[in-house]
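The other protein chains are all here in position, but one chain of the complex has been omitted.
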Amino acid sequence: MKKVKNQINSLRNKKNLTYRPISKGLEGMLFKELKVLDKGYVRVVDYMGNDSSVVQAARVSYGKGTKKKSEDEGLIRYLLRHRHTTPFEMCEIKLHIKLPIFIARQWIRHRTASINEYSARYSILEDEFYIPKKYHLAEQSLSNKQGRGREIDEATAARILKILKEDSLRSYKNYSWMLNEKNSFNHDSNRASLSRELARINLTLNTYTQWYWKIDLHNFMHFVSLRADSHSQFEIREYGKILLKILSKWTPLSYKAFLSYRLNSAELSMEAINTIKKMISGKKVTRSKSGLSNREWKELESLLF
Amino acid sequence: MKKVKNQINSLRNKKNLTYRPISKGLEGMLFKELKVLDKGYVRVVDYMGNDSSVVQAARVSYGKGTKKKSEDEGLIRYLLRHRHTTPFEMCEIKLHIKLPIFIARQWIRHRTASINEYSARYSILEDEFYIPKKYHLAEQSLSNKQGRGREIDEATAARILKILKEDSLRSYKNYSWMLNEKNSFNHDSNRASLSRELARINLTLNTYTQWYWKIDLHNFMHFVSLRADSHSQFEIREYGKILLKILSKWTPLSYKAFLSYRLNSAELSMEAINTIKKMISGKKVTRSKSGLSNREWKELESLLF
Amino acid sequence: MKKVKNQINSLRNKKNLTYRPISKGLEGMLFKELKVLDKGYVRVVDYMGNDSSVVQAARVSYGKGTKKKSEDEGLIRYLLRHRHTTPFEMCEIKLHIKLPIFIARQWIRHRTASINEYSARYSILEDEFYIPKKYHLAEQSLSNKQGRGREIDEATAARILKILKEDSLRSYKNYSWMLNEKNSFNHDSNRASLSRELARINLTLNTYTQWYWKIDLHNFMHFVSLRADSHSQFEIREYGKILLKILSKWTPLSYKAFLSYRLNSAELSMEAINTIKKMISGKKVTRSKSGLSNREWKELESLLF
Partner (left out) sequence: MKKVKNQINSLRNKKNLTYRPISKGLEGMLFKELKVLDKGYVRVVDYMGNDSSVVQAARVSYGKGTKKKSEDEGLIRYLLRHRHTTPFEMCEIKLHIKLPIFIARQWIRHRTASINEYSARYSILEDEFYIPKKYHLAEQSLSNKQGRGREIDEATAARILKILKEDSLRSYKNYSWMLNEKNSFNHDSNRASLSRELARINLTLNTYTQWYWKIDLHNFMHFVSLRADSHSQFEIREYGKILLKILSKWTPLSYKAFLSYRLNSAELSMEAINTIKKMISGKKVTRSKSGLSNREWKELESLLF
């Protein structure tokens, strides 16, 4: 732990001179470990561009040079509101992320990003597993087939945590036994060492892995809007929150527009708009005449009341 | 098993009339399970286009209409040789694949494809795990850090297989215990059911999953060239072989060109070309003067001698 | 013209038997030229999948087999409403499109598609140019810097059309002169023929080109939602309308959901939602207290009143 801090300090000891634009907020965060879950983290390791880069790219479209700084925010809000997304592709960020494999499997579904993952064909994974906090263990939701319901009772929760810990650890110990690494303390020279690419298949899905992940600002915001959403699994939402914080430091104007037009916005269907029109004009509207399904009606109610 | 056969037979009972081009070879294979590893499979479930579609797309570039059929093969070979890859994007294929999670994690690195995977947040995985054949258990390679060396001795292999089987099964049983499904035979109504999205993190990486995977012909060939390669892990190569067989049925002319210009071709560096020139002119060439690294020299030798 | 009809008839003369799913609506349209603008067209030349393919892909995620047909529409609407877009990637369509170059330049900004364009380096373009109808000539909009305002007066319009016709034609004639093609009627054997890749740079942006364009259903709908939008240039909207018609034939359930949740939906910002809440509860809301910009306020008014 102390070693890691020293390493980060050493990275932050040296500053370079550059002609490139910088993001002051993000410079203050660079290389630092932002903790997530029990053993995970996110570290910003590089970036390109800031709010002004978005403005600059948009203005080449409009054939205009520099403008008053005060107009930048308006332009950024306009771009995001009208889904003119290409100028947001002009910024880029690179993160070093440590995360459990089952989250990595969700994360990688976003295809418009670059990834280099720690290779367990080549190297040996460490004995680190995600074990949820007791109060994060939840029952299967009855209303939402892919969600969580209420908290699990104390006694059952304790047994579940015991299982998760024991199975992770046993699988890992057997992984080590099969690897039979030459420089490990219990190496047995009379026994063959199984190749790493095979031994790893015995590990459980809560084992931690790590990767470099590079993505542009537009896709970064899209990722956050999906993963900070309440339909997302709690564990990846914890990463989503950290990414949101990074966004607020990196491009504060885009961040504010993102809150208005993405994270806290809502898309209304043709039928929902018609329903609202009637409501505003004071008419009584019932579900049955609205053209909305039961579920949509409930969603609209929870949005408006 | 019989049930699956009946289902496939029912899919193959009914033919439809279409104006679209068809691939006779692939029609004969449609919906059938092609076995891979111990419990995996690949099934072609849909496709679009054939060798003629490649030719048709290339010829719009050349502003030409129909031509003699006999010239198609020449054109396809020309396109592949010169990496004019866009006409090969004009064909598409969709597969239903059952594969272990650790292979799914390699597979998904190819980003230019569409995927729908079985969701373990929503549904319950079955108790199926990849267990290697004894003669596929291999030692860690000494020369290649991410490869396999010689076969593991009988006694150690037996112990390894025992571990893989026991750990998979125990993890699965505990997964079921935590799920505590209402309609399962040993349901305990006095105990809370853990949400599926959490229970699954206890499973091992050799658990089978399944997905639909859709990709165009160009990216399909790229995938095969990487995954049928000897540097690839044995288990994914087994899938690569099946894909190669599918390719031979779907687009036989593209398949033949693919063998010549991708699968069995070699890229020679500037330095390797110069070395070969000297060899052909009868000059003696040594490694030290060739400009090639030790490794490159060996690779060139194994290519040529 | 008659020749083209014969060619299409010959393509539609022959039906093939296939095990693949078909779209009855689209089969009726296959290969037929759908006219756009003065000389452009769109032809469906191949496709893969239908509404059931979307359902099938979604259900692998849910680990379920076949279901009642009547539930398909509900599932498709659910998927589109919640932006679960990957199942819509499981269908694919291929079009043959003839369009002016200035439209092709907008069209190609959509990157998630495959294209093979007629090559003017290799072949000779025909003397076909887009000339707008007189009543489509519009003044520069005063409110929208990238839009059109009212119709141009008769006299000016006539002069503009004369310019467009003459300049296109003169540029084309000089293109032909520079090409000095051997088998052209006015070939001059005493004069060198300029390479095609250079001669073409003299052509005007309204010259027609053509290409094959292949895209999946998700990206197709995204393209239509952008290009059928009123902010889009009139000429590309004309193509958007035809694509919308194709969508209605190909996947009628997805088409209906698309109308509700994309084409006629609206995204409301955090501030707009708060404003609506107040309106419904009967409070008086003013622009200044709403947090909305002038422009956003107007957009909200035109949506609701």
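Note that the chains are named A, B and C in the order they appear, and that numbering of residues resets to 1 at the start of each chain.
Simple rule for what comes next: a residue touches a chain if its C-beta (ideal position, glycine included) is under 8 Å from a C-beta of that chain, and two chains touch if they have at least 3 such contacts.
Owing to the predicted nature of the structure, the values given are computational and were not obtained by experimental measurement.
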Contact list for the unshown chain, restricted to visible chains: A, B, C
Given B:47, B:239, B:261 or B:297, the residue that touches the chain left out of view is B:261
One chain isn't shown here. Among C:88, C:130, C:239 or C:261, which residue touches it? C:130
Per the definition of touch given earlier, which of A:39, A:136, A:214 or A:277 contacts the omitted chain? A:214
Give me the subunit A residues in contact with the hidden chain, please. 11-12, 14-22, 27, 30-31, 45-49, 53, 56-58, 60-64, 86-87, 89-90, 92, 94, 96, 114-119, 122-124, 210-212, 214, 216
Pick out the residues on subunit C that sit against the missing chain. 100-102, 104-105, 108-109, 111-112, 115, 119, 121-122, 130, 132, 137-141, 145-149, 152-153, 156, 160, 163-164, 167-168, 170-171, 174, 177-179, 191-198, 200-206, 233
Considering the entire assembly, which residues of subunit B contact the chain that has been omitted? 62, 74, 77-78, 81-82, 86, 109, 145, 231, 259-261, 264-273, 276-277, 279-280, 282, 293, 295-296, 303-305
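FYI, only the chains that are shown with their structure count from here on.
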Answer with same or different: of all residue numbers used at the interface between subunit A and subunit C, are over half used by both copies? same
Using mean CA coordinates as chain centres, what's the subunit A-subunit C distance in Å? 34
Per the C-alpha centroid definition, the whole-Å distance linking subunit A and subunit B comes out as 29
At which residue positions does subunit B touch at least two other chains? 115, 119, 122
